[in-house]
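Missing here: one protein chain of the complex. Every other protein chain is in place.
Order of writing sets the labels: A and B. Residues in every chain begin at 1.
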Amino acid sequence: MKSYRQELWYNIPARRGFVNITEDVEKCLAESRIKEGLVLVNAMHITASVFINDDEAGLHHDYEQWLERLAPHEPVNQYRHNGLEDNADAHLKRQIMGREVVVAVTDGKLDFGTWEQIFYGEFDGRRRKRVLVKIIGD
Amino acid sequence: MKSYRQELWYNIPARRGFVNITEDVEKCLAESRIKEGLVLVNAMHITASVFINDDEAGLHHDYEQWLERLAPHEPVNQYRHNGLEDNADAHLKRQIMGREVVVAVTDGKLDFGTWEQIFYGEFDGRRRKRVLVKIIGD
Partner (left out) sequence: MKSYRQELWYNIPARRGFVNITEDVEKCLAESRIKEGLVLVNAMHITASVFINDDEAGLHHDYEQWLERLAPHEPVNQYRHNGLEDNADAHLKRQIMGREVVVAVTDGKLDFGTWEQIFYGEFDGRRRKRVLVKIIGD
């Protein structure tokens, strides 16, 4: 069994945003030379997500609105976590969007349906944060 | 390390529905002859889910009502994604129910608690869609 590890860094200039990181993960997979196995891609921060969905700007706008409705940022004092911080909503939003994805590796490629793309979802940005890529297989 | 790959196809006649796919995954596991490892089961479409919960009709009705409350289908023009399409709500519902499950394989069986069953959750059906089963191990 072979294994491969890489950290990807992102710095989202706003509090919230979505970035398509599929190509970055594909680069890792090529470097790993693993042909059959599993790749784990996870946010290393607890106010961010890695998820798989569509690369469509309208949908990302809908996610933004929807997450604000389910777990609003303001008023910040509605959350007990917000003593020294103001990011409780980010911890909630991340639970809906998820921490990680596991993707099959087949013939050295991400084994994806037609529209599957991997996104980094930031809910407390404006600083450098990390995504872990771990691949195991042969 | 051995690996196994299979696609399962489902065609849900309504827009939304839940199907117990545990036996289909067990068939894959038997075919793979893998005794110890992990199985990944994921929707290959971004408006569908694979999740683990109870095979109980009342609960599935509750999921349906609850998801409609959290991410209603109508009015369709509340979502920016719905230009040529009307399935934005399906992309939202799928984030709550999840894209994938990873299940332990022990002694050639799905290593499950008493009530765990794998479901395909459809949120934009009435056409053939795929689930990926990838198993790695020995």
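Convention: contacts are C-beta pairs under 8 Å (C-beta built on N, C-alpha and C of every residue); 3 or more make two chains touch, one makes a residue touch a chain.
What you see is a predicted model; the values in this text were computed from it and never measured.
Contact with the omitted chain, checked across A:Cys28, A:Leu67 or A:Leu92, is made by A:Leu92. When you scan B:Tyr4, B:Phe51, B:Tyr79 or B:Tyr120 for touch with the missing chain, the hit is B:Phe51.
Residue in contact with the omitted chain (choice from A:Tyr63, A:Tyr79 or A:Phe119): A:Tyr79. Within the complete assembly, residues 1, 36-38, 51-54, 56-59, 61-63, 66, 70, 96-98, 101-104, 106, 111-116, 136-138 of subunit B touch the chain that is not shown. Think of the hidden chain as still there; on subunit A it touches residues 1, 3, 5, 38, 40, 42-46, 70-71, 79-83, 88, 91-92, 94-96, 98-100, 102, 130, 132, 134, 136.
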